[in-house]
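Single-structure report; data block below.
Only one protein chain is missing from this complex, and each of the others stays in its spot.
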Amino acid sequence: MLLADIANLLGGELIGDGNVDLQDVASYEEASPTDLSYVESAKKLNTHSDAGALIVPRGLGIGRPGISAENPRLSFARAVLLFRPPRKFQPGIDASASISETARLGDGVYVGPFASLADGVVVGDGSCVGAGVHIDHDVRIGSECHIYPNCVVYADVEIGSRVILHAGVVVGADGFGYVPDEEGRFFKYPQTGRVVIEDDVEVGANSTIDRATLRETRIGRGTKIDNLVQIAHNVVIGEDCVLASQVGISGSVKIGRGVMMGGRVGVTDHVEIGDGAILGADTGVLKSLEGGKMYLHTPATEIRDARRRIAVLRNLPRLSERVNELEKRIGKLES
Amino acid sequence: MLLADIANLLGGELIGDGNVDLQDVASYEEASPTDLSYVESAKKLNTHSDAGALIVPRGLGIGRPGISAENPRLSFARAVLLFRPPRKFQPGIDASASISETARLGDGVYVGPFASLADGVVVGDGSCVGAGVHIDHDVRIGSECHIYPNCVVYADVEIGSRVILHAGVVVGADGFGYVPDEEGRFFKYPQTGRVVIEDDVEVGANSTIDRATLRETRIGRGTKIDNLVQIAHNVVIGEDCVLASQVGISGSVKIGRGVMMGGRVGVTDHVEIGDGAILGADTGVLKSLEGGKMYLHTPATEIRDARRRIAVLRNLPRLSERVNELEKRIGKLES
Partner (left out) sequence: MLLADIANLLGGELIGDGNVDLQDVASYEEASPTDLSYVESAKKLNTHSDAGALIVPRGLGIGRPGISAENPRLSFARAVLLFRPPRKFQPGIDASASISETARLGDGVYVGPFASLADGVVVGDGSCVGAGVHIDHDVRIGSECHIYPNCVVYADVEIGSRVILHAGVVVGADGFGYVPDEEGRFFKYPQTGRVVIEDDVEVGANSTIDRATLRETRIGRGTKIDNLVQIAHNVVIGEDCVLASQVGISGSVKIGRGVMMGGRVGVTDHVEIGDGAILGADTGVLKSLEGGKMYLHTPATEIRDARRRIAVLRNLPRLSERVNELEKRIGKLES
């Protein structure tokens, strides 16, 4: 592809020779003379790259051809799609799939081998249901979704449009609740609610989202969830949140809009996390948190205080020695 | 349903007008005038609810119709089943299922699409094997079990009656063990034992329970395990335990009866946890623990001491400052 054409498609401004012929995309360090790459700041330009062309922030001078763009990282992500367009699936229903007579499939739907769709399932236009997926009765799936192989969606779940569920995701399994009965054994608390996954949500491989006890577990529009994440019953997550891998959200937690969670954040049950809160990896949330702030550590603490705490924690043996020394010194003074 | 009939079915005592017509169940806060709800104490009654009727503890006065019961939460859980009866599966073997000629299925069994049952598998009366489940050779499953879609049960596993495995559960995969060989490479330690899951166990979605090295991994009767939990080889868990999501139990751990573990508790290998121990979320167990006590934090510590430790930890920067100040003050005194 010619650099001039790429600049045009990305809506960026051409720098230098537009006839440079590029064949692929690569990271700045690994790029060869036929690769397009990008930088986000001038600092990176101090290190070497063989990239044939660079997408750079507006106003940044580079000694080679390139494209200047408002947001080089976003433009580069779009360029990746130009060089490596995603394989289009062929619509069609695999002959081996098991589809209830009462299921309704939109136009351009793909259903893979050994997928099974139970009574009353609805799948919107252009959605893709991978091999071995099981969709239980009365599930509604919007348009242009991608349900990867071997996912399981329990009954009555509602999934919006452009939702991606990666392989092995389980949506709508029973929430975890029991009541001791008269003989002290666990009576299973019926989990009769449902799950709603709004538009543009993506859920990573082998993550689990439980159905509500009575009403609904809800994942807000645009929220992105990584692999091996647990979302318990009755949880409500707002729009445009990001939950990294191995996060665990306990029952009835309410999470606002635009909340970011690093890997393995854990949240205890029945707390609320305000809009725009940012939780560093491994943060343990034991109480409700105000939005718009950054938190770290367990118990979750605003980042400045958390960092101070971690700094002392790191040198705890020295603190202990200093107390030893103080005791000796004061002993001397006293005697 | 009429309140009087519900009171009758639940074995509770009617309060007020038995002719109130109820249509659904709901939580206290969300209930409408046609909903049945419940409270566990008088305190809750200070907040508003539109519930048409309430299940309440015996002797509690309410200004509306209701039912008085020994255990309102248990009675309400039972009421949920009255209003929202679980969908009955139709027994029958899906034509697409792959079932060995040597497998034996009881009466009233359901086997879903694309399930595969290998040689020598036994499934008891009334059990349900979901779509895409694979049951390997010589597995024995009791009666009235529910194996949700896409579970995998490795060879020789024994499963009791009324066991529930949610979607994606893997039972009987190899334990994790290797021995360095003469060239320093890992020789796979053969995992030739099995897994026994006793009656009334429930296992959450995508959890994993490994087979033993030589003998057995065992999950005791009535034990409840949440999603994404790891149970390693040779672990023995007693009856009526509760393990919340993302718990990890290392190899050869012995857990007594009635042990409760909050989310993401981790237990190191070869330790024992006594009957009735309660471990708060995120507790890290590095040594054996006595039963009948509550523990928290890492390393696991009895709750009173753990809370003291956490309180100091929370204010660690202040402790450090106080040591700074002490050093200054003592320096002054010394000079």
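Every chain is named by a letter (A and B) in the order it is written, and numbering of its residues begins at 1.
By definition in this document, a residue touches a chain if its C-beta (ideal position, glycine included) is under 8 Å from a C-beta of that chain, and two chains touch if they have at least 3 such contacts.
The structure presented is a predicted model; accordingly, all values stated were derived computationally and were not measured.
The residue from A:Leu60, A:Ile93 or A:Ala167 that touches the chain not shown here is A:Ala167.
Counting the whole complex, the residues of chain B in touch with the unshown chain are 96, 98, 114, 116, 132, 134, 136-137, 150, 152, 154-155, 168, 170, 173-174, 176, 178-182, 184-190, 192, 206, 208, 210, 214-215, 228, 230, 232, 246, 248, 250, 266, 268, 284, 298-299, 301, 305, 308-309, 311-313, 319, 322-323, 326, 329-330, 333. Residue positions on chain A in contact with the hidden chain: 25-27, 30, 70-71, 73-74, 77-78, 80-81, 84, 86-87, 94, 96, 112-114, 130-132, 148-150, 164, 166-168, 200, 202, 204-206, 222, 224, 226-228, 240, 242, 244-246, 263-264, 281-282, 310, 313-314, 316-317, 319-320, 323, 326-327, 330, 333-334, in rising order.
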